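I have a structure here, written as structure tokens, and I will follow up with some questions on it.
Just one protein chain is left out here, and the rest sit where they should.
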Amino acid sequence: MEQAAEHGHVLPYRTLVRVWLVLLFLTAILVIASTVYHEALSVWAMLTLTPLKAGLVFFYFMHLKYEKPFLKSMVLITIATLIIFIGLTFLDILQR
Amino acid sequence: MSRPASHSHAVHKDYQGAKLGMWIFLFTELLLFGGLFILYSTYRAIYPHDFHAGGQHLNAVIGIINTVVLLTSSLTVAVALSAIQKGSRRLTLQCLGATIVLGILFLANKYVEWSEEIRRGIYPNGPELEKLPNGGKIFYGLYYAMTGLHGLHVLAGVAVLAVMLAFVWKNRVTTTDYVKLENAGLYWHLVDVIWIFLLPMLYLAA
Partner (left out) sequence: MTNPAVGAVPAAWGYLEQGKRKGIFGWLLSTDHKRIGVLYLATMMTFFSVAVLIGVLMRIEQLTLDPPLFPAQTYNAFFTLHGVIMIFLFVLPGLSAVFGNFFLPIMIGAEDVAFPRLNLASWYFFISGALLAVVALFTGNGPPDTGWTFYAPFSIRTGTNVTLGVFAAFILGFSSILTGLNFITTVHRMRAPGMHWHRMPLFVWSLYATAWIQVLATPILGITLLLVIAERLFGIGVFDPAKGGDPILYQHLFWIYSHPAVYIMIVPAMGAISEIIPTFAHRTIFGYRAIAYSSMAIAALGSLVWGHHMFTSGMADQANVIFSLLTFLVAVPSSIKVFNWTATLYKGSIELKPAMLYALTFIFLFAIGGLTGVIQGALNVNVHLHDTYWIVGHFHYVMFGGTGVGFLAALLYWFPKMFGKMYNQKMAIVAWFPIFVGFNMFYFTMLVLGYMGMPRRYFTHLPQYHEAHVISSIGAFIMAFGLLLFFGNLLVALWKGKKAGADPWGGVTLEWRTSSPPPMENFETLPEIHERPYVFNPEIAR
């Protein structure tokens, strides 16, 4: 195996700051949506915006966008596993 | 042809392998908090009103401030990584320092927040909590469990980042060998991701 150091992808500072600004913006929307007492709207906002924020952190801050496909699928499998656990548990809870 | 086996003392550095190991560790953290998410989502379905009411008692402002703090700290640690990759050692040190400060700020806020709740009698078996309906008791039980576990992880993260700061200072992390810093950053980002979920779950539930 080569002993030469491998290098990861270098993200420009500009990109990082932009992602940060988007995250702050999305947080603001989330907060505003939650104060609107229209429960469906605020719930939907939370269910879409929150994973979106998390996704931005994964893809940019954690460089997942620039990683190999197999790592991306591992992340997906992990999240899917958690969702399945929640889902099957709900199968019981919602009907009692 | 077969290759001769190298001596057992040779320490081979595997950048991708080190990162993969860290990612797998992060998967375990996702599932660890995931267990709490399972509980939260099921209890929320069982006690929708009480969870809604519980969120109202919490101080959303501190929650939002802490969100901004953590998001910014993710920025600073990500910049620190790009900086060391580009050879800007000073910027790396500054950003790492900023991340640590922000982490400590988060913990300080958390301390203030918890003190306030406890002072108001809202804690497991506390006087005000006893007056709440069952769903409210569960809400606060989960609140303390989730923010407590998360806070422990923030504390651990601050410690790890401090060690990274020392490593950069002593040139044990360099522009050609920075995977330790990158891994510390990955851990920190995960702590941020958990909080991204905790904010709406606990504070914006109202």
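Per-chain numbering from 1; labels A and B assigned in written order.
Everything that follows uses one rule, which is that a residue touches a chain if its C-beta (ideal position, glycine included) is under 8 Å from a C-beta of that chain, and two chains touch if they have at least 3 such contacts.
Please read all numbers here as calculations on a predicted model, not as lab measurements.
J.: Would you mind spotting which of B:28, B:56 or B:115 touches the chain that isn't drawn?
T.: Hidden-chain contact among the options goes to B:28.
J.: List the residues of chain B that touch the chain left out of this view.
T.: Its contact residues with the unshown chain are 1-8, 14, 16-17, 20-21, 24-25, 27-29, 31-36, 38-39, 42-43, 46-47, 124-125, 133-135, 137-138, 140-142, 144-145, 149.
J.: For chain A, enumerate the residues touching the unshown chain of the complex.
T.: 70, 78, 81, 84-85, 88-89, 91-96
The rule we apply is simple: only the chains that are shown with their structure count from here on.
J.: Between chain A and chain B, what is the gap in Å from one C-alpha centre to the other?
T.: 14
J.: Of all residues in chain B, which touch chain A in the complex?
T.: These residues of chain B touch chain A: 12-16, 19-20, 23-24, 27, 30-31, 34, 37-38, 41-42, 45-46, 60, 64, 67-68, 71-72, 74-75, 77-79, 81-82, 85-86, 176-177, 182, 185-186, 189-190, 192-193, 196-197, 199-200, 204, 206.
J.: What does chain A use to touch chain B in their complex?
T.: 1, 3, 5-8, 10-13, 16-17, 19-20, 23-24, 27, 30-31, 34, 42, 46, 50, 53-54, 57-58, 60-62, 71, 74-75, 78-79, 81-82, 85-86, 89-90, 93-94
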